[in-house]
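Just one protein chain is left out here, and the rest sit where they should.
Chain nomenclature is as follows: A and B, assigned in order of appearance, with residue numbering initiated at 1 for each chain independently.
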Amino acid sequence: MGRKLLLENINVPGINTFEVYRKHGGYRAVEKALKTMSTEDVVEEVKKSGLRGRGGAGFPTGMKWSFLAKPEGKPRYLVCNADESEPGTFKDRYLITHIPHLLIEGMIVASYALGAKTSYIYVRGEMMPQIRILERAIAEAKAEGFLGKNILGTGYDLELYVQPGGGAYICGEETALIESLEGKRGNPRIKPPFPAISGLYNCPTVVNNVESIAAVVPIINDGADEYAKLGIGRSTGTKLISASGNIKNPGVYEIELGVPVEEFIYSDEYCGGMANGKRLKAVVAGGSSVPILPANLILKLTTGENRLMSYESLAEGAFASGTMLGSGGFVVFDEDQCIVRNTWNFARFYHHESCGQCSPCREGTGWMEKVLHRLEYGHGKLSDLDLLVDVAKKIEGNTICPLGDAAAWPVASAIRHFRDEFEWHVSHAEEAMGRNYGLAHYADPLPKAETVAAN
Amino acid sequence: MSERVKVTIDGISIEVDAGTTILNAARLIGGDIVPPAMCYYSKLEGSGGKCRTCLVKVSKGSDKDPRPMPKLIASCRTGVMDGMEVQNITSPEVMEARKGIVEMLLINHPLDCPICDQAGECKLQDLSYEHGSEATRYEFERRTFDKIDIGDKIQLHMTRCILCYRCVYVADQLTDQREHGILGRGDAAEISTYIEKAIDNDFSGNVIDVCPVGALTDKTFRFKNRVWFTKPVDAHCDCDKCSGKVTLWYKGEEVLRVTARKDVNGEVESFICNTCRFERKNTSEWTIEGPRKISHHSVISSNHYELLDPPAVIRKNPALKEANIEEFERVTRHY
Partner (left out) sequence: MLKISETDEIIFTPELLVKFNEILLRYPEDRQKSALLPILHLVQAEYGWVSSPLMDKVADFLQLKPIEVYEVATFYSMFFLKPPGKYMLEVCRTGPCCLIGAETIMKHIEERLNVKEGEVTADGLFSWRGVECLAACGMGPVLQIAPEYTFYENLTAASVDELIDRLRLTTAEKAQIII
């Protein structure tokens, strides 16, 4: 059984209340940090833990905190990113629903470390029930003296507010989130300046994912060294994986980073294998934005070694044969799933969610969706495949925010790894309307890497 | 005196004030190496960064940190650093990306140039001549909108809009009550007034001049005409609202329309008021200064276009040739 740091007490009845949470050791990290540590100590501890942002980009959290500008006379802000909208990801909703005080505790410690006196949790608007849960939990914490003026008599003041979004995936991007929190359209800002210098209300701001903030609690409680003992290499600690798709036991799992992908899919401790005895065809490992991989490439590296659930191992092989850990949205496809249809679905998503500010993304996402739609509905052309790859290439890297890349990668990777299936949709258009391409060779063992003789 | 920094663009070096953007540094150099800008407008705060036509490659970040930037960047929103080296038309990567962006801008554009008022002074038309490919690869229905009137002086032809946001900035920064804005999201976004409210304000007419395409046009433009058949003349008047410095567009003896004067970058020299623009259409109301020089870049003066690609440009221009000897040799070796 892997060690759990965030979800250890998730099944304790009443853990969503202050009383039970506290009884199980809750808010110890606040006491420890505020009473015995300086703000620099906390930042240093988080740095030492090796914690990397759990929102998708994997940027070291401690480092991000140390970049925060501290000009005289300007407030600083911490904003928690609970916009969770990346298809395949549902860990933040889970955590907030069941153990909201963990997030609040993390927010207090992190705000203290950053010197923020007002912090916000930006929750996607659709999560109204979670907003109510958080508001109730904040009121409880405040009543117990963990929020508000002079917390625990330490002289530290903090107000924590929940802000609802309005229904826009792009508001997960940190500068769009800040715009949205300022009551504007969620158009990502053009960087620089970065939020660390000029973010919310033009003040220095840190934006962190729910899980990153929650992970600060065990780091402070048990110490950075304990935390860093878990995991593998530069992927320290544990990670919440949202597992969905055609598996026996979909749900949120806390894994120690470094678990083999194969074990994650097939062991009863996690996904429990494929549902209905079907075979594995493909996996999107880190939320819809990361490249999709066929069964053989997700399980093994091209060297023949096992692929592991870690930032590095999943990325091994780069675009050619790798993917990314991203937000940990692990979507499993069985042999009966149609990759063309799914790619079209994802392209539709990005088209729908593009903010429309910059031309390659605004126009390119719609173009890709239309081409994929026609491929899926039996009137595609072979040349469409190269067209899609080219359009994806024209978007990638040329946009204001990474949504452009996020829209391009799923399309480019699907065509890269499942080209036969796309071609079959063109050559057997009628048949493709009636049945799926199936597993084909996508789970075949990888060919042995040829050893190139040194000359 | 503010600090000066040195930047090199396509092999040509210049010293500029620290904080200058790459685009403005390039404009100081001038000529072919200036990246095209469809959304940036130096007189509108916050503009730029959106259209992506001005993307360039930073091959050396600065003397201090010489690493190249990993991605192409928007030259209109990126400041120069001392020792920075930038490639615009000498980078095949930039030219390829720009071609892609122009294609994107055109896929939903009606390409109704023959009937568009802006034809001849449209930045998008210029761009597509320079960077577009001949045939479109877009085989779907184009997005269309109905034409609407914004008040009795301005017409909005949203179908042509490229969502550069310039007109929104004008309304925000030049007028006290912005009535129009961007509604919707993604490629369903549109410039609109939501409920048909007239834009009525002394300086609202400037949206026409800043619009890079023919989306916002002057309804008082008499006897619609191709601009290249009209004769531009600089004139001024004693106006209590604006500088009164304008360009009058004549056909024969008649003033067809009044616009602000545009500089070499296609930007207005100074914004003008609605009275000058819409009401003063008699020669007698103006002091004529003389014929307007039209920049060599415009279709109005050249009437035709050659395809520009980096080697061709370098081949023609001795300064660039000199500055890019290596590059030039590499691309001409095959000829």
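Heads up, the rule we're going with is that a contact is a pair of C-beta atoms (placed from the backbone, for glycine too) under 8 Å apart; a residue touches a chain by one contact, two chains touch by 3 or more.
It should be emphasised that the depicted structure is a prediction, and the values quoted were computed from it without experimental measurement.
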item: Option from A:Pro129, A:Pro192 or A:Gly304 whose C-beta touches the chain left out; value: A:Pro129
item: Among A:Pro250, A:Gly380 or A:Gly404, residue touching the chain not depicted; value: A:Pro250
item: Residue among A:Arg93, A:Lys239 or A:His425 touching the omitted chain; value: A:Arg93
item: Selected from B:Leu28, B:Leu111 or B:Ile148 as touching the chain missing from the view; value: B:Ile148
item: Among A:Gly55, A:Pro195 or A:Gly329, residue touching the chain not depicted; value: A:Gly329
item: Footprint left on chain B by the chain that the document does not show; value: 146, 148, 177-185, 190, 192-196
item: In chain A, positions touching the absent partner; value: 75, 84-90, 92-93, 120, 124-129, 159, 161, 163-169, 180-186, 201, 242-246, 250-252, 284, 288, 329, 331, 333-334, 337, 341-342, 345-346, 349, 352-353, 355
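Operating definition for what follows: only the chains that are shown with their structure count from here on.
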item: Mean-CA-position distance for chain B and chain A (Å); value: 39
item: Contacting residues of chain A [partner chain B, same complex]; value: 168, 185, 190, 351-360, 362-367, 370, 387, 393-394, 397-400
item: Complex contact set, residues of chain B against chain A; value: 48-53, 55, 71-72, 74, 77, 97, 100-101, 103-105, 107-108, 137-138, 140, 162-163, 182, 184-189
